[in-house]
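Note that one protein chain is taken out, while the other chains of the complex remain in position.
Right after this comes subunit A.
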Amino acid sequence: MAEDQTLFTYLLRLADDHLILSQRLGELCGYGPTLEEDLALTNISLDLMGQARALYAYAGEVEGKGRNEDQLAFLRYERDYLNALITELPNGDFAQTIVRQFFVAAFMVPFWREMERSSDETLRAIAAKASKEVAYHLRHTSEWVIRLGDGTDESHARMEEALDALVMYTGELFETDEVTEAALRAGYAVDPKSLAHEWQQTVDSVLREATLTLPESGHMQTGGRNGLHTEHLGHVLSELQYMQRTYPGLNW
């Protein structure tokens, strides 16, 4: 794979993670469990959207075919999206929304911190901004994990269900393949495997306080990085892309 193509794919994976998760949280706008949480989750959604925009804009430059952030975000087909599967899973109940966000934030905190040492100047700049944002996402979701786990019987049971449902999607975050490996050799990427220990520690310590335990992870579901998605992504995209598909070239 040519070097530019590797960087483009690497950026696209990262951008798609953020766009799709942002869209998922955006679905809660106006429907959050309380006004305060509605705003908190949409604040997080906007942070992710900002990160996605920066990554798409840079990916478009790297690709050099004149595609801008809008075209990359709105005008690709389902199989072209390279996000990790966990980001496209439905919101479920509040426990599931929080656990999904907590798992991702616990990964993104060390990821962006390491990315601040990338050999790529643009990635370093994006990482510097994102680091502060994801630190807040991790704190916010951790607080909720603790209160819901160590809350009522009902909230504890729902948290256990959410952990059971989502744990099989966490393995994909740490996967590497020929793209990641080429990107690592080039010096601008972060080795996800090197973040596994910290992720596990973060998750374990928060869950311990929440009187929860991470279920044994047997089978790990994968495929998103190669465009093989759950049945949920098509539905996300139909809403996400509706305006651009209906009114091509639409600008705000």
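Throughout what follows, a contact is a pair of C-beta atoms (placed from the backbone, for glycine too) under 8 Å apart; a residue touches a chain by one contact, two chains touch by 3 or more; residues count from 1.
Please note the rule applied: contacts and distances are computed from a predicted model.
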For the chain that is missing from this picture, which UniProt protein name fits: "Putative glutamine amidotransferase domain-containing protein", "N-acetylglucosamine transport system permease protein", "1,2-phenylacetyl-CoA epoxidase subunit B" or "Transketolase C-terminal domain-containing protein"? "1,2-phenylacetyl-CoA epoxidase subunit B"
Which of these, A:Arg67, A:Arg124 or A:Arg147, touches the one chain of the complex that we don't see? A:Arg147
Footprint left on subunit A by the chain that the document does not show: 33-37, 39-40, 43, 139-140, 143-144, 147
